[in-house]
Structure formats: structure tokens, C-alpha cells
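Just one protein chain is left out here, and the rest sit where they should.
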Amino acid sequence: MEFTVEQIAQILNGEIKGDKTLKVKQLSKIEEGTEGSISFLANLKYEPFLYTTQASVVIVDKDFVPKKTYSPTLISVENAYASFTILLQEYQKILSNVKKGIEQPSFIGKNSVIGEDIYLAAFSYIGDNCKIGKNTKIYPNVTISDSVTIGENCIIHTGAKIHNDTIIGNNCVIHSNAVIGGDGFGFAPKADGTFDTIPQLGNVILEDDVCVGSNTCVDRATMGSTILRKGVKLDNLVQIAHNVEVGENTVIAALAGISGSVKIGSNCMIGGQTGMTGHIKIANNTRVTAQTGISKTVKVEGLVLGGNPAIENRDYLRNHAYIRQIPKLEKRLSDLEKKTTNE
Amino acid sequence: MEFTVEQIAQILNGEIKGDKTLKVKQLSKIEEGTEGSISFLANLKYEPFLYTTQASVVIVDKDFVPKKTYSPTLISVENAYASFTILLQEYQKILSNVKKGIEQPSFIGKNSVIGEDIYLAAFSYIGDNCKIGKNTKIYPNVTISDSVTIGENCIIHTGAKIHNDTIIGNNCVIHSNAVIGGDGFGFAPKADGTFDTIPQLGNVILEDDVCVGSNTCVDRATMGSTILRKGVKLDNLVQIAHNVEVGENTVIAALAGISGSVKIGSNCMIGGQTGMTGHIKIANNTRVTAQTGISKTVKVEGLVLGGNPAIENRDYLRNHAYIRQIPKLEKRLSDLEKKTTNE
Partner (left out) sequence: MEFTVEQIAQILNGEIKGDKTLKVKQLSKIEEGTEGSISFLANLKYEPFLYTTQASVVIVDKDFVPKKTYSPTLISVENAYASFTILLQEYQKILSNVKKGIEQPSFIGKNSVIGEDIYLAAFSYIGDNCKIGKNTKIYPNVTISDSVTIGENCIIHTGAKIHNDTIIGNNCVIHSNAVIGGDGFGFAPKADGTFDTIPQLGNVILEDDVCVGSNTCVDRATMGSTILRKGVKLDNLVQIAHNVEVGENTVIAALAGISGSVKIGSNCMIGGQTGMTGHIKIANNTRVTAQTGISKTVKVEGLVLGGNPAIENRDYLRNHAYIRQIPKLEKRLSDLEKKTTNE
């Protein structure tokens, strides 16, 4: 893709200072600019890079006045940062609209209804009785099992696996090799030490605007539903066990593990590699630092937690300071013992 | 799928109180019942839900006497809990028997022998010289490399990858996107800081009744075999390194990492996000709490471990209590110092 400076200035309602015929091929940070790239200068901390950058074009604020000579063409706009974000989004939109239609060989089962303007890539599989909403894109090597419903404007990235009876809302993104609706980990111990497998007959529901990271697993419920509410964002390699419910706009970072039947409130931020014991509840607006282990229900909203077993993070950090004091305490105690004995 | 109350009562040898012609489409917990669902009441703690549930049918114990009016049709049986479990298993059986035959396009290499009544889905790949036992199901986008042996009644879920020379017993379940038999992580450091790759020429053996979770990795041995014994159950996103051996009926929860050549005994329960250093042994019946780090052999059977480096879990929890005492100790010490000085 290539754009001229003039085309970009028109999109951004900006004014050009320099060569209008320059062509732009990619976006870059000003400190990493290369020939053919467009960058921006919003925070004046980065101004020195304007005088050294290799970027061909730089978007600047209307009132910006350069102090030295510079080589890029400038586009002056009302708000350089906002304008660059618009460009990012336009670029993303163009990229993601390239794919359309149904490639062969692909597989569509019986009684499945496919919306308008979808992309279904080669080697992707849709089972029986599915509904796929309009403008949804399904990349190669995806499997969508029987009786799955997917809304509009979703992106199912390459290799994602969506198991039967999953319900996915609109504007969801499922990243590569994520597994939605695999069986929960349920085994009933028997007297002889072996296990009976407990059938996992529920499903997974993702509401609108949910994002599931690459290689992340969201297990189906034993009965009922595992639910990710509107706007939940999961990073890569996260484990969501059966019957978990995650509240609206909660964000969970990579490699976190949420055990069965946990209910996490809305607007929480859960750090990477955090673990939660089964059947607990986490209040709204809880923030959990990375590598925390939570084994009890958190009732108070807005806490910041750390450590295993989890406590308030400031206490966790304070405890580490305490531990370092132990040798000094021992020395003082020892001195005192000697003194008392000597007396 | 739909059943009438009469059909279900017949399966369970139960007696119907209410509308025999009602149709049931799914199973639910009594507190989450919806129209068309069947539920059960075993623990009387849940009795109040009987009077409010939306479930169409509820299975109850023979001697149960309702105290208020209720709307669902009841089926009275010898043991409501056991009957519901039977229904779950019947339902699961029906679901899992829907798929049969060989879909196209699929790929079967040279000299591979496929058992009777198998399901091989589209976009699944079987290499050369494989043996697949009867009644085994292979879902879409699975790869089974050369010289793999898989027993009877196995389920290989969508996207699982089974590398060459793997041997899988009967009644095993490999969940979506699991990787069995990938190369172990073996590199020999050279004087210049680079590494030689150590060829990984062994294989993986899964005995009967093994379950491997979604996105879990079981690496092939350098030489010899990585072995999961009869009845081992691995959750999602678990890492099993080369030459590990896991004993019968041991259960490992999500995101645990077992380093190379570890030997875990039988009937152990390993918590989520636990890590083990290479070349250690873990005694039978060991229980490991979540996020534990084990770096030494555990010789005594039946311990419960926690912390990193791991100690007995009660000591780990006690240590946390100790840490919280440090400020108080400091205060007492300080008082004593003052007192002694003042004397």
C-alpha cells in the first residue's frame, strides 16, 4: 500500500510543509523512522529526533515551531497524536478488509448459515447448524464445531478452535490457536485411585467486544455456561476453567490461570502468571499484580493485591523489607543477650 | 436432541408426577434451570430452588416430600444424584457418537491402518505407517505424523498434533491444539556462546485412559520415552519436558511445568502453575499446592507441599504468619533495648 502526502493530509485535514508528492509506505515511531515511513511528534521530549529521523513525513501540532533544520516533510494538524491514531486505524482497516470471499478447499456442514461479506479461508471447517454473522473473517486452519453462533464483524484468527454450542457476540477477536469450549478438567476420584470423567455438557458464551489471545483456553461449563462479559480482554496463554465468569471490561494478562467457577467482577486488571483457586469471587475494580496467588474471595472493591497467598500489595512489598531486617534484629538481640548476661 | 419425560423415566426406572409429554432439550443445575431443561434435587440445601426453578423437569429421591407448591414435573428415583449422573453420561455418549466416517478432504499416508468405525474429519492428516484403533475419533485440522500408534476409543480433538513414533493407548483423550512428541528443549553450549541442537530421537508413550488438556505440550524423549502412565490427567497449557515419567492416576493442573527427566510417582495431585527442576523424583501420593517450585527430590510419600523452594505447605503458611510478626518483634526488642539502657 502506498499513499501520497497529499492523500494523507486530506484525511487528516492538515497543511503540508514540504514535498507534496512524497510516497508513504508505513508508519513508524519518530526515533525509528525509515525512508518511506510517516511518523508523528506530539511530546516535545522527542523533538530532537525530528532533526535526525529518517522518516519521510512527520505529523506535527499546528503551533509547533522547529528550532533547527530538518529533512522530513511536515503535516501540521490540530492534534498530532490524535491524527496519528486515526492513520493507524485507517491503515488497520485497509489491511483487515483485504480478505473477502470463500477460499477452497474449505468445509461448511449442514444447515449452517453464513452471513454476507464474510471471509472463509482454505482449510477452515464449519460444522453443522452454525450461524456466522456478516462481515466476520475466518482465517485458515480454523475449526468451528457444530451449533456455534458467531456475531458480526468478528475475526477468528488462523488455527483458533471453537467447540460446539459456543456463542460469540459481535466485534469479537479470537487470536491464533486459541481454544474456546474445550472440555473442563473434571474428574471424580474413585476408591481404587482411578477417576471417572465428569461429562462437560455446558458451553461458552462470549459477549460483544471480547478479545481472546493466542493459545488461550476457555473451557466449556460442566453445566450452564462459562461467560466472558462485554469487553473482556484476555492476553495469550491464559487458562479460563469451566463455569468461570469474568465481568465487563476486565483485562487478564498472559499465563494467568483462573480455576473452576471463579467469578471475577468488572473492570478488574489481573496481572500475568496470576493464579486463582476455584469457587472464589473477586470484587469489581480489583487490581492483581503479576504472579499473585489468590485463594480467598475478595469482597472489598478497588484493592491492589500481591503475593501468594495474596494480601494487599503494599503489605506484600513491606513484608519483603521486614525479611531483610531479620539479620539486624538477630544482631541486636544477640548484643542485648550478651549485655544482660554480662551485667 | 429431544426426549420426552416418559423416555427419561424409563431410562432411570423412575416414577413421573406431572406432565408425561413434556419435552427435555438440555440438562441444568436446579438454580439455573430454564424451560425445556431437566435438573435434579439431591441435597436438601437446594430444596428452595424447587419452588422457584424454571426447569421443566426435576429428578428427586423416592422419599422426597415437597413442602410447597412447585411447577416442574417430577421424576422420583432411588437416588436422584446417581440418576442425574447416568443422564449426563448418556447424553455425552449420544453427543460423541454423532460423528462417524471419513470426511473429505483428509489425508492418509502410505501403509497406515485405520480401524473400524473411526471418524476422520476434513483437513486432518495421518502420515505413513500409522495404526489407528477402532472407534477412535479424529476431529478437523489434526496432524498425526509417521509411525504413530493410537488405540481404540480415543478422541483426538481438533488441532491436536501427534508427532512421529508416539504410542497412545486405549480410551485416551487429547484435547485441542495439544502437542504430543515435539522435540525436547536440548541444546549443548559451545565455547563461543552459541548452541548445538541435541537431536531428540526418543518418543512419547501415553498408556490407557490418559487425558491431555488443550494447548498442553508433552515433549518426546532425547532417547527412550517420555511416559504418561495409565490414567494420568493433564489440564490445559501444561509443559511436560523430555524424558519425564508421570505415574498412574496422577493429575496435573493448568500451567504447571515439569522439567526434563523428572519422575513423578502415582496418585499425585500437582497444583496449577507449579514448577519442577529437572532430574528430581516425587514420591507417590504427593500433593503440591498451586504455584509451588520444587527443586529437590521428595522421598516421603503423602506430603503436602507449598512455596518456592517447596516445603511442607503448613510450614509455608506458618512462615507467612511469622513474617507478619516481625514488626511486633522489632517493637518488643526496641522496648527491651530502651529498658536495658535505662537501667
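Here the chain labels run A and B in written order, and each chain numbers its own residues starting at 1.
The definition used in the following text is that contacts are C-beta pairs under 8 Å (C-beta built on N, C-alpha and C of every residue); 3 or more make two chains touch, one makes a residue touch a chain.
Keep in mind the model is a prediction, meaning the values are calculated, not measured.
Contact with the chain not shown here comes from a single listed residue; of A:59, A:108 or A:121, that residue is A:121. Note on the undisplayed chain: of the listed residues A:92, A:111 or A:297, the one touching it is A:92. Touch with the hidden chain on the side of chain A covers residues 26-29, 32, 88-89, 91-92, 95, 98, 103, 105, 121-123, 139-141, 157-159, 173, 175-177, 209, 211, 213-215, 231, 233, 235-237, 248-249, 251, 253-255, 266-267, 272-273, 290-291, 317, 320, 323-324, 326-327, 329-330, 333, 336-337, 340. Mapped onto chain B, contacts with the missing chain fall at residues 105, 107, 123-125, 141-143, 145-146, 159, 161, 163-164, 177, 179, 182-183, 185, 187, 193-195, 197-199, 201, 215, 217, 219, 223-224, 237, 239, 241, 255, 257, 259, 273, 275, 277, 291, 293, 295, 308-309, 319, 322-323, 325-326, 329, 332-333, 336, 339-340.
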